[in-house]
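Note that this complex is displayed minus one protein chain, with the remaining chains in position.
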Amino acid sequence: MNQMNTEEPGVSAAVTLRGLRKTFGEVTAVDDVDLEIRDGEFFAMLGPSGSGKTTVLRMIAGFETPTSGEVRLGDRVVTKLPPFERDVNTVFQDYALFPHMNVLANVEYGLKVKKVGKKERRERALQALRSVRLEGFDGRRPGQLSGGQRQRVALARALVNRPKVLLLDEPLGALDLKLREEMQVELKAIQREVGITFLFVTHDQEEALTMSDRVAVFNAGRIEQVGTPAEVYEKPASAFVAGFVGTSNLIEGEAAQSILGRPGVYSVRPEKLRVETDLDAKLPEGEHSATGTVAEVVYAGAATRFVVDLDAGGRLVALQQNLQSSSMDVLKLREARVRLVWRREHEFAIPGPT
Amino acid sequence: MSTIATPGGPVRRLAGLLYRRPYLRLAGLLSAPLLWLVVAYLGALAALFAAAFWTTDVFTGEVVRQFNLGNFQELWSQGVYRTITLRSVGVAVAVTVVDGVIAFPMAFYMAKIASPRAQRWLVIAVLTPLWASYLVKAYAWRVMFSGTGVLNWVLDPFGIHGPGYGLPATVVTLAYLWLPYMILPLYAGLERLPNSLLDASGDLGARTFRTVIWPVAFPAVIAGSIFTFSLSLGDYITVKIVGGKSQLIGNVVYDNVGAANNLPFAAAVATIPVAVMVIYLVAVRRTGALDNL
Partner (left out) sequence: MRPTRLALVAVAAVSLLAAGCGGKSGGSHHGGTDAAGFTPPKIAALSSLGQGEGQVNLVSWAGYVEDGSNNKALDWVHPFEQQTGCKVNNKVAGTSDEMLSLMKTGQYDAVSASGDASLRLIASGTVAPVNTSLVPNYADIFPDLKNKPWNSVDGKMYGIPHGRGANTLMYRTDKVNPAPDSWSVVFDPNSPYKGHITAYDSPIYIADAALYLSATQPALGIKDPYALDQKQFDAAVNLLKEQKKIVGEYWSDATKTQQSFKSGDTLLGTTWQVIANGLMGEKAPVQTVLPKEGATGWSDTWMVAAKAQHPNCAYKWFDWVVSPKVNAQIAESWGEAPANSKACALTADKKFCDTYHAADAPYWTKVHYWNTPIAQCLDGRKDVTCVDYSKWTQAWTQIKG
C-alpha cells in the first residue's frame, strides 16, 4: 500500500488505455475502458469471469486487436503492433511452456528469436532461472515439473526478455491453496527485485488485495473502480464492488431509513459488526445498531460468521473473532435475538443505483 | 438398504469377485482383443511369411510346403520387381506429401480458427466421403481425368492438357481417397495444442510454425503419414482404374493370387510392403518423433 490513488506528478505511465473497446460479433467484451498503470506498479485487474479483464490483458499483450481505442506502452502507441514488437511479455494461466523443449530452451526461446548471442543467452537464461529459484532444473522437460515449478519457468521465460511490463493471466489459478499462498509472497518479492511493472488478471479478490499496489475492478466490460486495496475494500464505489470484493452487507431502502435515519444504499463490512446479545444496553457515541434474529451460525475456526435477519428488513453478515467463545457457545446463538453494532465511519454510502 | 446388503444373484457375485481380483478383471478385459490380435493379425502375418518360402507345384497346382528361397531369388533377380517397388514407394511418398500439404492448413483451420459449431460441421464434412464407396470415388476421378473430362475442360483455356490416365492420376486419386486419414490425426493433434502456446510463441518471437506448431504437431503428421503411406502402398484398385497401363506392388500380388494361383510367390511379393513399412517406422523412430508423444 505504498501507492496512493491520487495522481502523483513525476510518475510516468507504463500502460495507458484510452477508450478501449472490443466486440466479438454481437457481444461487447470490453466497453470504453480508460486506465493508467504506473511504472513499477503491481497492478491487479479483478473481476468475475466474462467481465473483460482478460480481454484487456490480451489487447495489451497484442493477442487481440481493439475494435476501437488506443493502447500505449510508455509513450509508444502499440494498438496495431504484433505481440513480439511490444515491450511486454506474458505469463499464461496454463503456463504454455513448449512441451518439446527443455526448461533452458524454453527460457532461451525469446532471446534466440531476437538473435542474442549464445553465450549471453545462456547466461541470462540461467540468471532468470536463478531469480525464480530454479537452479539445476534447466535440463528437464516441462512434463517432468510440478505446477509451481512450471509457473516459475513461465515466469523466467518472460522475465529473461526484460520487458517493460510483465502481464500475468491468472498466474496462480492452477495451483493449490498452499502453493498459491507461497507464490503470492514470492511473486511480490520477484517484482521488487526486478523492479518492472506487473499487471495481473485474477478473479480472486483476496489475491488481488494481498498482492497488488492498486486494483481495477471489472464488471461487464467496464471498470467499476480503480484504487488501492484498502480503498476498494473499505470504500466500494458501487454495489457491485462491495459485493465482489468481500461480502456485500448492504443496508438499503426502508431499512436504511429506519436504522440510519436517511435513504440510500450503505455498506458495512462483516468484520466491522459487533454481535451483542444484550439488546437494551446503551449505545456508545458514534455507533449505529440494528436488531434482528440469527438465521445461521457458521463456525470457521478462527472466527464465526453470523447471518442475521434484520427486523427492519434485509440481512447482514457479521464476522466475529473467536476470542473466548467456543463452537458450543456460538452455536447456541442460532435463532437468538441479537443486536448488531458498528461505528458510523465504517458505513459507506454507495453511489448510483443498486 | 436391505436389497443392497443381500448378496445377490450370480451377476452380483461375479462383480464382487472381479472387484476383489484385479488380475481377473484385466484378463476379462484383454483376452478377447489379445486373442484377436495374436491369431488374426500376427497369425496371418506369420502364415504369410511362412508361405513366402514355399512353392507351388507347377503340375498339380498344390502348394509344396518345403523351405525354399526361390521366390525371393526371383524377386531379387528380376529387375521388374525392383522397378515396381520403387514406383510404389514413390507413389506412396507422393500421396503422403500431397495429403500432408493439403491437410495441414485444413486441420489447422478446423482445430484453431473455426468456431466450435463450424468445427463440428467440418469434421462431419471430412468424414462424409468415407461413407461413399471407394469404387464410386475412384470412378468419379476416372471420369474427371478423361480426355474429355472436367479436368481438361478447366485446363484447356490455359493451354494446358491434363495428365490423362497414369501415375499422376493415381497419386491424385489416392491423395483424395486417403485425405481424411491425414486430416483427422492432424486435427486431433493440433486441437491438443493449447492456444496459449501459439500466443506464447507470438509473444516471444515470430517463428511460430517452425519452432512450435511443427514440432508439436509432428507426431500427428507421422501418425497420418503411416495411414496414407501404408494405404497407398497396398492399393491396387485405384491404379487399375486411373493408372492407365501402370502397376504397383498390390497388382503383382493380386495377379499372383487371383489369376495365377501362385500363393507362395504372392506372399513373397507381399513381404515387400511389410518390409518397407518396417523400415519406415524404424526411420520415424530414429527422428525421435515418437519420443514427444
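Should a chain be cited, it is by its letter among A and B, assigned in written order, with residues numbered from 1 in that chain.
Definition applied: contacts are C-beta pairs under 8 Å (C-beta built on N, C-alpha and C of every residue); 3 or more make two chains touch, one makes a residue touch a chain.
Keep in mind it's a predicted model, so treat the numbers as computed, not measured.
**Student:** Need the list of shown chains touched by the one chain that isn't shown.
**Tutor:** Result: the unshown chain touches B.
**Student:** Of the listed residues B:14, B:64 or B:80, which contacts the missing chain in the full complex?
**Tutor:** For the chain that is not drawn, the touching residue is B:80.
**Student:** Touching residues of chain B against the unshown chain: what are they?
**Tutor:** Here the touching residues of chain B are 41-42, 44-45, 48, 51, 56, 58-63, 74, 78, 80-81, 83-84, 139, 142-143, 146-149, 164-165, 219, 222-223, 226-227, 230-231, 233-234, 240-241, 243-247, 249-253, 255-263, 265-267, 269-270, 273-274, 277-278, 281, 290-291, 293.
Note that in this section only the chains that are shown with their structure count from here on.
**Student:** Centroid from C-alpha atoms only, then distance chain A to chain B, rounded to Å. What do you get?
**Tutor:** From the centre of chain A to the centre of chain B is 53 Å.
**Student:** Under the definition above, what is the set of chain B residues touching chain A in their complex?
**Tutor:** Residues 194, 196-197, 199-207, 211-212, 215-216, 292 of chain B touch chain A in their complex.
**Student:** For chain A, which residues count as touching chain B in their complex?
**Tutor:** Spelled out, the residues of chain A in touch with chain B are 58, 61-63, 82-84, 88-90, 92-100, 109-110, 112-114, 157-158, 161.
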